[in-house]
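A single protein chain has been omitted; all remaining protein chains appear in their positions.
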Amino acid sequence: MQLIYEKSVTGRRGVKLPKSDVRAAAPLPDSLLRKETACLPEVSEMDLVRHFTNLSRRNFSVDTNFYPLGSCTMKYNAKVLEDVAVLFAPFHPMTALLPGGDEFCQGTLGMLFDLGQLLADITGMDEVTTQPLAGAHGEMTGIMLIAAYHKAKGDKKRYVVVPDSSHGTNPASAAMAGYEIITVPTASYGDMDMELFKQAMNQDVAAVMMTCPNTLGLFNPHVREICDIAHSHGALVYYDGANLNAIMGKVKPGELGFDVVHVNLHKTFGTPHGGGGPGAGPVGVKKELIPFLPQPRIVMDEEGLFRLEKYSGHSIGRTANFFGNFGVMVKAYAYIIMLGREGLIQVSEQAVLNANYIKERLKPYYELPYDMTCMHECVFSASKQLEHGVHAIDIAKFLIDRGYHPPTVYFPLIVKDAIMIEPTETESKATLDAFIEVMIEVARIAENNPQAMFDAPLTTPVSRLDETKAAREQNVCCQW
Amino acid sequence: MPDTHYCPNTPEEIREMLSVIGVDNVEDLFAPIPAELRAKTFNLPPGMSEFETKDRMRFIAGENRQEMLHFIGGGFYDHIIPSVVDHLSGRAEFYTAYTPYQPECSQGTLQALFEYQTAICRLTGLDVSNASLYDGATACAEAAMMALRVTGRNRIILDGCVSPFSRQVLKTYLFNLEVDVIEVAPLDGQLNQQELAGLLNDSVAAVLVQNPNFFGSVGDFTALADQVHAVEALLIASVYPISLGMLKSPGEMGVDIAVGDGQSLGNPLSFGGPSFGFIAAKKAFIRNMPGRIIGETIDRNGKRGFVLTLQAREQHIKRHKATSNICSNQGLCALRGLIFLTSVGRQGLADLAQLNRDKAEYAKSQIRLLPGVTVLATPTFNEFTVFLPRPARGVVSELLEQGIAAGVPLGEYYEASDNVLVVTVTEKRSRKEIDTFVKALEVALCS
Partner (left out) sequence: MSEIYFSKDHEWIKVDGAVGRVGITEHAAHALGDVTFVELPKTGKQYRQFDVLAAIESVKAASDIYAPVSGKIVSVNSAVEDSPELVNESPEDKAWMAEIAIDDAGELKKLMTGEQYSDYLKTL
């Protein structure tokens, strides 16, 4: 399919702009002007619409395909959420920052305040900031809050401890916040090795980061002990909320001893993934960390009005321009109030049920490195299929031909040729059964006719792209 | 009977699944969680129907002042958004997909982001772009961190004319690192060239400027780029994309890294987000770029296709040594930006920029006539700085009551600036609206 630039014809326009109703201004001096207009596309609205409509049809998406991408929680995105977001499109963030402006933004400020309270209750924390713009951004913000906390106490800490099963954003975020990383291996029982963890802890550790359930989909029963050990060494504990979908209403990270959490609104709270964002990563803290929260902070005054608190000297500052990805938060807020208490509990129960059902039905055919009750996702290894030369990537490509977006492959790194399946609660038994049947067939084909797997996918516009060529040539901008 | 519109399994189906798993009820699946770790309370209110939810959200939106005439910027701008942007980015195949990890079934997203990268390169006049960052402010921070990596040095110089929000975010990002941040106070609404020159030496990794700056002043940083390069440091410029329909591009000035906020490109105000940050740089710096990058390649049959590339820079491979921790970016917002740029097109962006400037110059000429008011005499695009005879806060507050957001009162952000206001005029403001605004100002200043 051609690039939009290849379809451009000089002089074509895509939209009619308003005519000016004021006189033309004298031009700026040449030294301030660009020499030539930027070489942007020149197409009619028809061409533009056809181009992007046809592009969209080259995507698999939740609305078109079962999308069991582990760790990403690809649940159904309710259309009502899209409808309510547009109600807030015209509001300018600066209005709230003007003198007396917050009075004109009681709706939006109140919603953010309320969302913070709801998330605080769900996670068992004392206060939530909605400013971080993505999960990883929340992680970085959270580690910075921990750094500020230690600095205020005059403690110089050096390390952040993470399990080797952690998502890459955990060590990356800690490094961005100025810490060195200590990695603790996962034991054979699927959780962070307790002995090695105790050995790794010392007075120079600022924080321990954990995901619970972990990236293997397993709940670590020693999690409170881990928090206690961390605290006894003067370290704080960070909860990566990527897997919160498994435990809403069942467990609150705050009650386990976590000091800081982030949640992923685009995972657990049903906002769309957007082809790679926008997401949102609100961060919750225990009260000791409230003084360090980023600004602006929304508070409720004695009259019940929502105000922006004046900048406090202890705050870490700002992690984003304004209040965070407001348009994403509207959707998450609507999702939470629509589902309510019983709805969120049902989400976690059904997510866990669906994952365990897949696990039971597929374990005769794929190696299950941790054969125990999982939570909302299960991790297989393609080790049996490797005996016939079939890798996890080949299974993934074959599934595409059958109309499935493949599960996550090669993560977590600690499982050989990992296949991580997270069905989510929004899928029916019928969908799961069809997927299971195909996965069983794949196991059979891998054994009897592996060659058939290496040609996949055959039904897509392109097949087995040369990633080496892409990395070596670094062609990231159309030269046409 | 449980609701099955989002969680489809009926009690019958649930029973079947439980029996396959070998447990009696769903609660048994939570057995690995020790009883003492179970939530003590869960206090959320009960749920409601879709209809009631819409009603509630309409009520909340209604608590905000609905009609507001925007003469304010501060980093977010009230621009037109062609209808195609909503319709096309609203296609579910785009917005319910995720990161294109499996390229064969994500060529829609991948090609669109490649086209987006191309658009950013052409707008900024630089060689390489990524597939978006979170917003303009964090993009400034990421660019600074990129410069620290490239040069191996640990000092950043900030022009105080850069948005206070961007500067604050940058300082937050760097607060726990062994990095020095030096700010140069503005001189008459522009960069203090002399003071900056005095600070340039081989300890400096980068200098960050903004064009147009927070006061609306437009500059040419070509000479500055030469000075910065003479000490082997990098010049980073935060730029306003609509202005690039007219203004000298960062690439033409010799800037090394250009960043900015893409909200003005097809993304609604939406009380501050989501938008997207863009970053573009000279080709030599590509390995140090943060975030996702889409590259062109061919498939096994020689057909052109697009893939995530140079992934070895990213967190899922390099972990703590990654160029950034960024995972999800702002894909859909970048797509909106691309559709916007495609819709207005090459000449359209130039026309749009012209409209913005014409309207702003008209407003300027009217405001200048008000008694006791002067306007900063620097070249401007669609924002300009006004000196009022009384504190700007009061004036802004009065106009707010009338449904007019008059501009950004600088006293909050800069010293000795209580009487200073930065006014923005975009193509959406009609002559009539501008006249209404000027009249309201006049009344406020006379009282």
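To keep things simple, chains are lettered A and B as they appear, and every chain counts its residues starting from 1.
The rule is simple: a contact is a pair of C-beta atoms (placed from the backbone, for glycine too) under 8 Å apart; a residue touches a chain by one contact, two chains touch by 3 or more.
Since the model is a prediction, treat every value here as computed from it, not as a measurement.
One of A:L17, A:L308, A:L368 or A:A471 touches the chain omitted from the figure, and that residue is A:A471. Considering B:A223, B:I317 or B:A377, the position touching the chain not shown turns out to be B:I317 (whole complex). On the side of subunit A, the interface with the absent chain consists of residues 410, 467-468, 471-472, using the contact rule stated above. As for the chain not pictured, it touches subunit B at residues 287, 310-312, 317-318, 321.
Following the convention adopted for this analysis, only the chains that are shown with their structure count from here on.
The centroid of the Cα atoms in subunit A and the matching centroid in subunit B are 19 Å apart.
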